[in-house]
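Have a look at the structure below before the remarks.
The complex is shown incomplete by one protein chain, all other protein chains being positioned as in the whole.
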Amino acid sequence: MSFNTFGRLLRFTTWGESHGPALGAVVDGCPPGLAISEAVIQPFLDARRPGQSKFTTQRQEPDAVRILSGVFEGKTTGTPISLMIENVDQRSKDYSEVAKAYRPGHADYAYDAKYGFRDYRGGGRSSARETAARVAAGAVARLVIPEVAIIGYVAEIGGDAIDLANFDAAEIGNNPFFCPDAKAAARWEKIVDDARLAGSSVGAVVECVATGVPAGWGAPLYAKLDSELAAAMMSINAVKGVEIGDGFAAARLRGEDNADPMRPGEGGPEFLANHAGGIAGGISTGQPVKVRVAFKPTSSILTPVETIDRDGGATEIRTKGRHDPCVGIRGVPVVEAMMALVLADQKLLHRGQCG
Amino acid sequence: MSFNTFGRLLRFTTWGESHGPALGAVVDGCPPGLAISEAVIQPFLDARRPGQSKFTTQRQEPDAVRILSGVFEGKTTGTPISLMIENVDQRSKDYSEVAKAYRPGHADYAYDAKYGFRDYRGGGRSSARETAARVAAGAVARLVIPEVAIIGYVAEIGGDAIDLANFDAAEIGNNPFFCPDAKAAARWEKIVDDARLAGSSVGAVVECVATGVPAGWGAPLYAKLDSELAAAMMSINAVKGVEIGDGFAAARLRGEDNADPMRPGEGGPEFLANHAGGIAGGISTGQPVKVRVAFKPTSSILTPVETIDRDGGATEIRTKGRHDPCVGIRGVPVVEAMMALVLADQKLLHRGQCG
Amino acid sequence: MSFNTFGRLLRFTTWGESHGPALGAVVDGCPPGLAISEAVIQPFLDARRPGQSKFTTQRQEPDAVRILSGVFEGKTTGTPISLMIENVDQRSKDYSEVAKAYRPGHADYAYDAKYGFRDYRGGGRSSARETAARVAAGAVARLVIPEVAIIGYVAEIGGDAIDLANFDAAEIGNNPFFCPDAKAAARWEKIVDDARLAGSSVGAVVECVATGVPAGWGAPLYAKLDSELAAAMMSINAVKGVEIGDGFAAARLRGEDNADPMRPGEGGPEFLANHAGGIAGGISTGQPVKVRVAFKPTSSILTPVETIDRDGGATEIRTKGRHDPCVGIRGVPVVEAMMALVLADQKLLHRGQCG
Partner (left out) sequence: MSFNTFGRLLRFTTWGESHGPALGAVVDGCPPGLAISEAVIQPFLDARRPGQSKFTTQRQEPDAVRILSGVFEGKTTGTPISLMIENVDQRSKDYSEVAKAYRPGHADYAYDAKYGFRDYRGGGRSSARETAARVAAGAVARLVIPEVAIIGYVAEIGGDAIDLANFDAAEIGNNPFFCPDAKAAARWEKIVDDARLAGSSVGAVVECVATGVPAGWGAPLYAKLDSELAAAMMSINAVKGVEIGDGFAAARLRGEDNADPMRPGEGGPEFLANHAGGIAGGISTGQPVKVRVAFKPTSSILTPVETIDRDGGATEIRTKGRHDPCVGIRGVPVVEAMMALVLADQKLLHRGQCG
């Protein structure tokens, strides 16, 4: 089966392949009257755009978004918003190798097993280019939750983590890694460049924090805020793990160390810790909502890997072409977009049920 | 909002509170003609049942399941299967303290913030007792996927992990921890008992492996097999993290070390590794599907914790009563049930689209 | 496939068969804080209850509803409300004839064709007894829309229609036909009794009007208010047609005769007609929402009908047992319930998107 729609009240549907004429998203259920234009959406796409440094793929895509519906006189009308991004730089290359053999770690074999054949050009539907459509949809979602500020950043590359003592949000935009720790960013230059030059790749951990989320958003039990975030993040290409708050580290704490004590505060409780990542019982607590996302190293590498061809015969493949040596870096705007989409949906769900 | 239904073709809806008269699940979309009876479901509930050792809550619940619909002459009819479990041991106790003050780490404050009030008896709807209904539904799901074998176990308690060299699946049923490593089980006795006696609690990591899943199950992009598993697992009480395959460890590998090379095998490719946990591009590859789930330490502890009362005033609370010192242990049958439910749903989805 | 859940934010799932131990509904997404008890729901079930006159089936069912979850201290909590009705009068009879041969007009053959076999006792899941669960769910839905008054009635039996000049809403409860026209009710006594005595049956048309619905409810395009009402009504057993406002009669009008002119009124426009039945573009206009529903004559008749048996051989069947000679009569509370459920859902949807 294929399910290319996400969300419950604020829903978006994405479509498109890496090497098709275009890709896009239809955002449905958006409240009416929100000021919007291409200029509001474009900066988020620009942040995700490839080819901006040597640390990401060299494919040159303007990723210019066009609004085709759902907007009138500069405002959302409450009807579906169709967003389209044309593909420009589908370099004409020879895909015969990828067409014939399966790249380990890629979706090649799985797609063939499921559908009988696949659009192999640049990964087709399984390409990370699809995330451009999510980022565009996420920009719409942000308009629904003006009370919320979302900050994403890379917390770790190739096992080398940032030092929280150096955390400076203003730094995130100053380096090609969305890194809030200038010293780590300096180290990562070498790590990523080494991988790139070796035709290898490295993994990364992305963190995303949403502040301003009021207590009460979340739809227990099977659309819990954390459950929806987990689904959203795990649906991103190359993601293999999701943590809320302390995540796996919480499994190593004792109960008293994992508690988030409360005391009276202004306009609600003041929490003395946030091990829970701002979510209890699937509902926001008013604390910052925090998620951590693990990106595996890009599967496209120059080292030859043992594999099979479409006929089941033994062969070997090395993935030439333009690839991100660390796909997690450009994952930051995508993680932020998914956070925005989940929160906006939950806000509407909460308003629907609880008024 | 409240969403108590999970699944797309095979859907289940759970209902019930910790201290209400009963709880249950309605399983809809189950294929017809499957042999079923209460006796088929009960063993899974028995595995999750509390009060079986000193390492779990002492609440005594038979958790006897009753099938109220959807079955005729011992077979599923294709119509909704209603499963009910009566609550028996709702000990009459004084809940006035919990009614007045919020237990940090619990859903108390969040539920109040969302709904304006809450059923505070035993945690109400946010109680882990709800998972009994999932386990019953999961037993039905297993009938849908006879080709799949699911094994869950505790891999780590309080930071103390099993040694894979000692892994013995037959050992899992021999100790009260669902532990496949006899030596670790022996160590955990002390860890959990110490926590219990201290009125504290410890966290755990549960692993679950499904073998026999054919290549091709999964519904990209927003109902990817891994995305659905992440949502399913994160919806379980006390879960804070989910990993597929190597998870966060994959973020520390280089591309060539994370590859799962293939070579020709019988009836499909032979994989030389399984870093991916049996899923690529959101679709099963035919390898074992592997998920890891982090359970935080039980929030109910005897140590007093700073908190606020319903009026916003400062107070302190310690949670008396019957609780699991390590809620992850009884999480094993729940994780297995969610694995079964996701896989059964994906099997039907795949059959629906791809025939 | 089987889909036993209806609704988008306010959702209900029904389960149960005619001759099983019980049937029920789980209502999910209900706003919190609404005063509720069994006593609030029971009167609606009593109105639908069989055995109250010779014009309905003689099966004696108290249809006593029990609330199993979702309510605390007399108020809805926002969590799923489980409602159960035990079956009492499953008369032990010989179903061997129905088991072997297909009753034309019934779902017997279709269920076998779909599922391979069926629970043939009393129609199993396809029995009109399922509608008891809808009526219980509808009683909950009414609490969500206190601003709306819903009145249903039979407008036509066996082709004999009420005279609008005689319409008196107070009359509806005074006769066994939910008939607002005392003269028609008198005529219908003979029509229905004749059919009953002849072992035959007659059809009916039910009308339902909801006043107090504000302008703005409806979810274009594929969950339009009228589209949802059509789906809701057509899902009721024996229903073969649905009209909104003038329905098919509108297809015979010219544009100027079908217009509903507006002029300024207090608190909104005053409409000079209501051909549209209170819905334009799938959205309520503030006028009364009006739906008409056609019920076919009960398929269970004593006249022998040519049919086939399970092995495909020719045979003949006459349906003995207890049946409604005019199933449309008891359809009135069901149509009202579905109206309430759709409106309540649309109210929450509107609030979710538009605040």
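The letters A, B and C name the chains in turn, as written, and every chain counts its residues from 1.
Simple rule for what comes next: a residue touches a chain if its C-beta (ideal position, glycine included) is under 8 Å from a C-beta of that chain, and two chains touch if they have at least 3 such contacts.
Bear in mind that the values here come from a model prediction, so they are computed numbers and not experimental data.
Within the complete assembly, C:H106 is the residue of C:H19, C:R48, C:K75 or C:H106 that touches the hidden chain.
Although one chain is not drawn, the whole complex shows that of C:P50, C:G152, C:G286 or C:P333 it is C:G286 that touches it. From the options A:Q42, A:S69 or A:Q90, the residue with contact to the unseen chain in the full assembly is A:S69.
Contacts to the hidden chain, counted on chain A, fall at residues 1-5, 9, 11, 13-17, 20-24, 26, 28-30, 32-33, 68-70, 72, 75, 77-82, 114-119, 124-125, 352. Taking the whole complex into account, chain B touches the unshown chain at residues 9, 29-32, 78-79, 220, 348-349, 351-355.
Even with one chain removed from view, chain C keeps its contact list with that chain: residues 1-6, 8, 14, 102, 104-107, 109-111, 113-116, 125-126, 130, 156, 158-159, 195, 200-205, 214-224, 226-235, 237, 239-248, 250-256, 258-264, 269, 272, 275-277, 279-286, 294-301, 303, 305-308, 312-314, 328, 346, 349-350, 352-354.
By definition in this document, only the chains that are shown with their structure count from here on.
A separation of 26 Å divides the Cα centre of chain A from that of chain B. Per-chain Cα centroids separate chain B from chain C by 39 Å. Multi-chain contact residues of chain C, defined as those touching 2 or more other chains: 9, 29-30, 32, 78-79, 352.
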